[in-house]
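Shown below is the structure under consideration.
Note that one protein chain of the assembly has been removed; the remaining protein chains are unaltered in position.
Right, chain A next:
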Amino acid sequence: MAAKPEPHETELSRPYWDAARKGVLLIQKCANCGKLRHYPQLVCDRCHSLGVEWVEASGKGEVHSWTVAHHVFHPGFAGEVPYALVTVDLAEGVRALGRLEGMEAGALRLGFPVEAGFHVEENGTPVLRFRPAGTRRNDR
């Protein structure tokens, strides 16, 4: 099986990945005005402060949209098609993209309640996954 692409962490995003490997979903919070933001950015787009804190997200969210890949776009995913990518409105007000698990994509609808978890791949990459709310299992 071909290798899957791995995230190229930066200084800016390292806290996210360090936490993800432990199964924790972190998002940035402006140290000045408190606005939450994701994906990681250098500057707060509301108050333009460079100060940043990281807070743990609840992992709860609702489905905003999705797509189901049938084509093998990358050989590393050849054994996984079809697979669904879900765009989720996290309760904190930011979005995340993750892989759907624990249900058929055909049952998805806008607003479907889900919860986040991480699955650490063999190559060490933590992959964000969303399951139907209330069915979370710990697979760190």
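Keep this in mind: a residue touches a chain if its C-beta (ideal position, glycine included) is under 8 Å from a C-beta of that chain, and two chains touch if they have at least 3 such contacts; residues count from 1.
Just so we're on the same page, contacts and distances are computed from a predicted model.
Enquirer: Which of the following is the UniProt-recorded protein name of the chain this complex doesn't show: "Biotin-independent malonate decarboxylase subunit beta", "Thiolase family protein", "ABC transporter permease" or "DNA-binding response regulator"?
Expert: "Thiolase family protein"
Enquirer: When the complex is taken as a whole, what residues of chain A touch the one chain not shown?
Expert: Residues of chain A in touch with the missing chain: 4-10, 13, 38-40, 64-71, 73-74, 77, 80, 82-83, 85, 87, 94-99, 105, 109-110, 125, 127-128.
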